[in-house]
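Here we show just some of the chains, and they stay where they sit in the whole.
Read from first to last, the chains carry the letters A, B and C; within each, the first residue is number 1.
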Amino acid sequence: MKEIFKKYGTIIGLLIIIISFGILRPNTFLSLRNWSNILQQISLLAIISIGATVVMVIKEFDLSISSVASFAGIITAGLLVDGYSMYLVIPAVLGLSFIFGLINGFFVAKLNILSFITTLSTGTFLGGITYWYSGGSIIFSGIPREFLIWGQGEFLNLALVIWIMFLIVLLFWYIFNQTMLGRQLYSIGGNEKAARYSGIKVEKKKIIAFGLTAVLSALTGILLASRLGSAHPTAGGGYLLRAYATVFLGMTLFKQGEANVLGTMVGVLIMGVLANGLTILNVPNYFQDMLTGSIIIAALVFQGMSVKSN
Amino acid sequence: ESKEIAVLTPYLESVTTNTMIRAFEEKAEAEGWNVRVIDTKGDFNELANRYEDVIAQGVDAIVMGMGDPNQLRQQINKAVEEGIPVFGGDAGFIEGMKVNVTSNNYVLGAQNTSYLLNRIGSGKIVKLYHSAHPGVYQREVVFDAIVDSRDDIEVVAEHYVQVPGPIENAQQAMQSILLSNPDIDGVWAAWDEPAIGAELAIRQAGRDDIVVVGIDGNSQAIEMIAQGSSIKATVKQDFAAMGDILVEQIKSVFAGEELVDNILYAPADLITEDNAADFMD
Amino acid sequence: MTAKLLQINNLTKTFPGVKALDEVDFSLAKGEIRALVGENGAGKSTLIKILAGIYEKDSGKIIFENNELEINNPAQAKDLGLAFIHQDLNLIPYFDAVENIWLGYDYPRKGFKFAKKEMRNKVLELKEKLNFEFEIDKPVAELSTANQWLVAILKAFIMDAKLLVLDEPTAALTDKEIKELFINLKEIKKMGISIIYISHRLEEIFTIADSVTVLKNGKKVADRQLEEVNKNDLIKLMTGKAELVRFPARENREKSDKKILELQNLSGDAFSKINFSLYENEILGFFGLVGAGRTELMEAIFGLRDIKSGELKLKGQKIANKSPGYMIEKGIVLIPEERRTEGLVLNMGVAENISLPNLELMLKSNVLKNIDNQKVKKESKKLVEELSIKTPSLKQPVKYLSGGNQQKVVIAKWLYRNNSVFIFDEPTVGIDVGARTEVYSLINQLLAKQSGVIVVSSDILELIGICDRIAVMSNGSLTGILKKEEFSQDKILQLAYEEVR
């Protein structure tokens, strides 16, 4: 029993939250429509959180994720408005962001600069570029309709972003659990020295990790622009803390507290369900904050209590 | 049975948004409606999410409290499909919405810019702005246009005010600007908070020859004007009127009437030393 | 002899303030087992870390299979066929043994997934071959230290190595496992694989090695075939001292019947119903097989673990084992088993580590609680000298000290206070012969201050050599306490293997 709480405490917390909302507003909250809403609402947070998970696996921070997302959204929108084809622009922006991530990784892995300050600085730099490119204001008029498909379209009755999220979750779950790269990243996070002594090219893998994080952040930014039909130079700002919150929440799941894709997804769901459910319950704004804070703490205390005996 | 109205805003923490929404809440509650305010702290994706939630929940009307509706096209369309009317409260207007009640930001910008230029005649001015906010951006556009047309006015420094913490940020920037440009005559602020920051820096530097103007009619700014600080003018949007108009428009829609206008403007008053006392609570 | 596998010429390596290796020559034939010995800090680990591509050499040549080469990183060393078991265990805590052992190689695949089964089988096979016993499916963090060493050893055995380097692999192992290891090392030698073997247990070297290289202060002082030397010769080469008494005699050995510490039916998670008394001026040994529960018992006495039932009495007074801080105040201290993780703050300096548990005795003012830095300096300097800790300065972060010197720092932490009970958990693991004798002398000295000492050790000879009585534990129970006149290896082992439920 204890073991179950220890292992799945956060999931149990999530279930309790869902059940509570379900009892309070069965018709609205439990409706299919609402769940398809919830899934859609969490999808972008999920993607960027998985990005954050990648660097957290190697015990690093990437604070540039929100800047990358904003940058990608603005540049994509700008280039589309300039008339370039979306099939050219999207890969190009993802590629550019990947390179940006590699540079982050280079500073961290090769030059040994703390990732927190590295990515804060490169993020600030990128933010400057984004401002410069956009003049500080929203880009929206002239964005071609076909671009909006990604963020607003549907496939088999589910929003396309949900499918994209599923794909990313699956892909990264696979990378982390069934590929050498994934295992090596975990080994670096577990004991960098041991990984190096085992012959793993630690620096290279770290750099790749930062690259992947940046790509996922950029993808989030692009999808966000498509979802909102417009790009805002600080659109990604809201994701930074929330992404890490979900990763940390997820870290309390499974094993010894490492960042992991499934944990992150549970974290994302907890956040998404809370926001959705509290809105449906008509809870006043300030009270939502108090409740969100308390519910998360309560869930963790609950789990912590059962784990404590170690 | 009472009507459910959801007010969604990304900017509840901004003084003006807050005042406007409160004015509306008061009027709407007097009608017996149930008003709920949802704030997403500047996050538009979250804002879109919350739109979806209240649409799924089937509220009777949605009020968009500031924010650019262009970023919420899809959600507005959804609301229309569900037959939920969407009203703008100091937001923008796009197809599908019923109406936007606002003060004309271009006019606000023109009002405080003209006041500043009239007061100083000619000279050097500082611009404190924040283009990311659409309404605030419109004021800037007007300011730029007017200043461009005047050869005797020079913008010697401009500072993009950081949010959150605009007062402190503007104050710090102003301290530096005062040192590098001691000969400035005026400060144009796109809203009142940076104007207050500028005033704090000017006061600290012991200057009294600089004219600062803001927009919004923030009560702290009005008090400062009344006390004879460097802030000489602000433009107060009449939020109470805005709330009234919004409530009237919503009532008409509930009654099944078609609205005539897409955009309605609430009046705005220029507040200076002469009339500041009238506007203090 | 047969062909040369490895030849090292004039190898030099300096660290800030330390010349760790000074023009060292070294050569090794195919199929040779070469022991590498020397005092703590002599440069043994540094030498092999250069071979492993972990440290960059300052100068010198490395010739492997007749090619002069540079080893720039561990991956390259691995590709050359060099396998290492380093002194500091290098495992990924949350990986299981299987994955730890495979790490560094491409895992076998089956379709889209890793062939977990194949990986597991390979490890099982290896484990069987070496006759090791431990759980391979648990995260290694949950294994005991001894078992973690077994994992590290298997990890080196999985590759087709040409050279196997073991840096003190037996420090944490039991006799049984050491025996198995040696059998396997001999097998390996037969396959033509060379071995470099580092250990402070000189008896082992005579069992396993063909030849020996002695380092002293970074210089090579001798290369010998083992037939040519005996233990005393080696000690002399290592320490420069003519003769060494292994167990220093104690002067005031009169018995006291004053009980300092008394346990009555003490039970906890891994031990039950423990009864014994520790007398003033007594050294009480604790022997047991790995996992017998000695460490847990001691940690419980020290306030680190909960007591389920039973009583603890200090000088006749009942006390609760609230917390280590409380026990230290009462005069009970523990010198823990794992120095790197439990004994030291690796980034802190020598003086800072030594003063850490004694800060309240080194304050300028009891109101401000400000530290008297002069006193900290003076007192730690005294202890550093007393224990002859080899460090370039009092400020040197202890992570840069050699393993043995680290252990001395851990001991030094507790010598400043006047304590009633000292508990040493495996105090001589990884310590050179000379230093070991110093530790024994230190333990003797402690008794002078009306205290009692408990020594937990897996080295029977050591316990027989220094203790007044030896308690033996098996599976969480105390199976017997032997008086000095009853000491014998057989008796002790018999008690240790006694079946208890």
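Quick note on the criterion: a residue touches a chain if its C-beta (ideal position, glycine included) is under 8 Å from a C-beta of that chain, and two chains touch if they have at least 3 such contacts.
It should be emphasised that the depicted structure is a prediction, and the values quoted were computed from it without experimental measurement.
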Assembly formula (labels as shown, counts from the whole structure file): A x2, B x1, C x1
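The rule is short, and it goes like this: only the chains that are shown with their structure count from here on.
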Chain-level touch network, classified as line, ring, star, complete or other: line
Most centrally placed chain, judged by C-alpha centres: A
Contact pairs, highest-scoring chain pair: A-B
Length of the line joining the C-alpha centres of chain A and chain C, rounded to whole Å: 44
Euclidean distance of C-alpha centroids - chain B vs chain C, Å: 70
Where chain B touches two or more other chains at once, by residue number: none
In the complex, chain B residues that touch chain A: 12, 36-46, 48-50, 52-54, 56-57, 68, 70-74, 130-132, 134, 137, 160
For the chain C and chain A complex, residues of the former touching the latter: 52, 54, 73-75, 77-79, 84, 86, 90-95, 99, 103-104, 106-107, 112-114, 139, 141, 155
Residues of chain A that touch chain B when the two form their complex: 28, 31, 33-34, 37, 40-41, 44, 131, 135-138, 140-141, 148, 151-152, 224, 227-230, 232-235, 237-238, 275-276, 279-280, 282, 284-285
